[in-house]
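Note that one protein chain of the assembly has been removed; the remaining protein chains are unaltered in position.
By written order: A and B. Residues from 1 in each chain.
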Amino acid sequence: MTAQILARLAFLCVCFLAAGCQTYSLVQPARVTVGDKLSIEPDIAWNKRSIENAEIWTVDGEALQALHLYKGLEDGDTLFVLTNSEKQEKMPQYSKTMSLLELREFIEASIVQSGFTNLKSLKFKPTKFADKDGFRFEFTFSNTNGLRELGFAAGAQSGDRLYLVLYRGAKLHYYGKYLKNVEDMIRSVQLAWASAIL
Amino acid sequence: MSLQRGMLWLVVVGLLVSGCQTISLGTREHLWTDSNNRRVLLMPADIELSVLNAGGVTEPNAAWTEKAKKLAFESLQEKMGETSATLVSYDEKSANPDPDSDEVQLLKLHQAVGGSIMLHKFFAPLALPTKKESFDWTLGPAVATLREKHAADYGLFVFIRDSYASGGRAAAIFIGAVLGVGIQGGTQVGFASLVDLKSGEIVWFNRLARGQGDMRNEKGATETIALLLNNFPK
Partner (left out) sequence: MIAVRQIGCAIAVLGMLGGCVTTQSGPTYSVSTGKPTAAADDKLAATLKPGAKPALNTDDAGLRMMYDKAEGKFKTSGNVVRDPEINRYVSGLVCKVAGPYCADIRVYVIRAPYFNATMGPNGAMQVWTGLLLRTRNEAQLMAVLGHEIGHYLRQHSLERMRTAVNTSNALAFFQLATAGAGVGIVGAMGSLVALAQLTAYSRDQEREADRFGHLFLVKHGYDPREAARIWGQLIEEQDAEKEEGEEEETRSVFLASHPLPDERRDTLWELADEVEVREKLTKINEEVYNAVFLPHRRMFLRDELNLRRFARFETLLEMLIEDGKQVAELHYFRGELYRLRNDVGDVERAEKEYELAVEAGDPPGEIHRSMGQIHQKLGKMDAAKGAFQRYLKAKPNAEDVDIIRHIIGKLS
């Protein structure tokens, strides 16, 4: 019996020591702040967990759909932090001097470097993001198991930082399930820094 | 992605030490209200039997696996008969081989959904607050492909991993016990899920995890399948 309890505790410790294994908390449909500058207003409830430079939101599980809300990438930051240090070294780093085309290359290369395959670029357009001149591009790729996914990135550079939202999900059902909610939510993004200037 | 798979195995191990053998989730008590004969499509059953060697590595056994698959099918057939449904099997050879086809993608999506249910419903630290009271996973409307092609009402997915301690492993367990070291013996883990092929909804899901069970003979296979179909809607 004692051995069982010990084993269970050991197991839980292992779990919590492993990166990316935090508990999820509830996001209510009301304006919330992500990091120190970006705020956003979801119209449905989400589950979220925090990683170093972003929050990851999901409704049905990250394997099915995930929304990455970046708190503002700074010079030298990587889009994803991989547990494999050798691969992490190859992760492209953000630079504030990146052009729009370079930003897409940065984001797409990060996706490829984290092990996704069959990446294909889709529509790439200029668009407003929190009243700033931003961008939006779509892409499709496969996970390691060959499940087709769709995704898009929307964001803008402001005050040396890149504010970015990345949404991805299984092409079958899950990407489309909350696409409209995500689109509406992105239109609600505000950057506190911008309003302070005004 | 590999982290997620690793997590999944941790969950399985956690379940093993946690005690209870099966837990099921469902959205409906009855599959149908009329008495017409219905068809349940058994998706390619992912069953694997192996020997757990002294060193703790599992070695797949093809003979046991083959037999267990046959026994499982017969047992599932009988169980479906009890709910006045016919079990039909999915012919993998006639399936569309295109990786982007709905048929292939649905199988992969189910793996992702099944994994998500295991992770977020059966492992408390990763519970999703929005799903505390609900169980509403689905494969979406693309399941129509399966409904039309196989004239089936429901799709049944079965996944079982069953291992048995080898003689050497048994010896290690014995020596370990003497030394006060707990060594894990053979295990039986699996899950089954039932998908409504009209809506895509997962109407029932059950997971199995225990340190006993034996799918190598008819009696053991029947017992395992009965446990796997715990709380199956009538």
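The criterion applied here is as follows: a contact is a pair of C-beta atoms (placed from the backbone, for glycine too) under 8 Å apart; a residue touches a chain by one contact, two chains touch by 3 or more.
It should be emphasised that the depicted structure is a prediction, and the values quoted were computed from it without experimental measurement.
Participant: With touch defined as in the header, list the contact partners of the absent chain among those displayed.
Facilitator: If we consider the entire complex, the absent chain touches A, B.
Participant: Pick from B:29, B:59 or B:218: which residue touches the chain that isn't shown?
Facilitator: In the full complex, the listed residue that touches the missing chain is B:59.
Participant: Sort through A:26, A:45 or A:112 and give me the one touching the missing partner chain.
Facilitator: Touching the chain that is not displayed is residue A:112.
Participant: What residues on chain B make contact with the chain left out of this view?
Facilitator: Given the touch definition above, chain B has residues 13, 48, 50, 52-63, 65-66, 97, 99-100, 104, 108, 163, 168-169, 172, 175-176, 179-184, 187 touching the missing chain.
Participant: Go through chain A and note every residue touching the omitted chain.
Facilitator: 2-3, 6-7, 10, 86, 89-90, 92, 99-102, 104-105, 109, 112-113, 117-118, 121-126, 135, 137, 142, 144-146, 148
The definition used in the following text is that only the chains that are shown with their structure count from here on.
Participant: How many angstrom between the C-alpha centroids of chain B and chain A?
Facilitator: Chain centroid spacing, chain A to chain B, equals 31 Å.
Participant: State the interface residues of chain B toward chain A in the complex, per the touch definition above.
Facilitator: 1-4, 6-7, 10, 13-14, 17-19, 99-100, 102, 104-106, 108-109, 111-113, 115-117, 119-120, 125-131, 137-142, 182, 200
Participant: Please give the residue numbers of chain A that touch chain B in the complex, ascending.
Facilitator: That would be residues 3-4, 7-8, 11-12, 14-16, 18-21, 23-26, 45-47, 58-64, 83, 115, 143-148, 170-174, 177 of chain A.
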